[in-house]
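Removed from the display is one protein chain of the complex; every other protein chain stays in position.
And now, chain A:
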Amino acid sequence: MKIHTLLAGAAFAALVGLSTAAVAADKLTVGFSQVGSESGWRAAETKVAKSEAEKRGVTLKISDAQQKQENQIKAIRSFIAQGVDAIFVAPVVATGWDSVLAEAKDAKIPVFLLDRDIDSKDKSLYMASVTSDQVEEGRIDGRWLVKQTNGKCNVVELQGTVGSSPAISRKKGFEEAIAGSPGVKIIRSQSGDFTRSGGKQVMESFIKAENGGKNICAVYSHNDDMAIGAIQAIKEAGLKPGKDILVLAIDGVPDFFKAMSEGEANATVELSPDMAGPALDALIAYKKDGTMPPKWIKTKSTIFFPDTAKAEYERRKSLY
């Protein structure tokens, strides 16, 4: 046992020494296995990854898996064969990664998970995961609402797809934040499946069930798209979104910034599409002097308001 540990330590030291030399000699090459481009946010993540790599002088090889795990596994194997300096993976599903990541580990190639985690008992299979803190996103919205309404508000909640991890976490965070204020209550909560039409249909029924919307002070939506649907429902009921009913959401998609700039929404917590940047920083630090990054690199969750919405919309339009 001891000898093994010693050997491993020696090998590790040698590797660090070697790669430090490599950094000095030429620039890093990183293979990025992306899920696909199923949403605007995903496309933005890829675009940002490219520009962040360019900024740091890193060569980034991107492989689009078209939502298929087998394509991602193939891509990772080909990255290993090419002998890249690190592999970034945005895993499409949570399970089934153990064997291919073990191959990467054997080849001494550090792996970073972007945006999503994997289910694996062996945490040494990857160096770090870069994801947002979805509970915190809910908390930020909750705290803002408590402050904004002086602790008195009837909230209706548009949940994401039942059982999905963002829906569970964002609900939990929001409930934690309002727990200390008995005047802020969730009076109705239903699933809008993360879609615009789902959000609109659920909001329509909320408005009718709550005295034509007069009992509702705010709508908290687990993503921006459902909130955009809710805004339309509020308007069609003859009320003013953003004033009669406050609208707060999470994600930071361009259309929501547009709604904010038009005064129809109040706040959104951005789910940063910059997942590659923090991973690259951690990788460069590790290659330089062997600094191990924390296992969970949290991306920043920033809340945005209508005052900066117009500028943010212009900035994002090209990104998404």
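In the analysis below, a contact is a pair of C-beta atoms (placed from the backbone, for glycine too) under 8 Å apart; a residue touches a chain by one contact, two chains touch by 3 or more; residues count from 1.
Here, contacts and distances are computed from a predicted model.
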item: Identity of the absent chain, which is to be given by its UniProt protein name, from "NADH-quinone oxidoreductase subunit J", "Monosaccharide ABC transporter membrane protein, CUT2 family", "3-isopropylmalate dehydratase" or "Transport permease protein"; value: "Monosaccharide ABC transporter membrane protein, CUT2 family"
item: Options A:Arg196, A:Lys287 or A:Arg316, residue touching the unrepresented chain; value: A:Arg196
item: Residue, one of A:Val162, A:Ala179 or A:Ala311, that touches the chain absent here; value: A:Val162
item: Contact residue for the chain not shown (choose from A:Gly180, A:Gly238 or A:Gly263); value: A:Gly238
item: Hidden partner interface residues of chain A, rising order; value: 37-40, 42-43, 159, 162, 188-191, 193, 195-198, 200-202, 204-206, 208-209, 225, 228-229, 232, 236-238, 255, 320
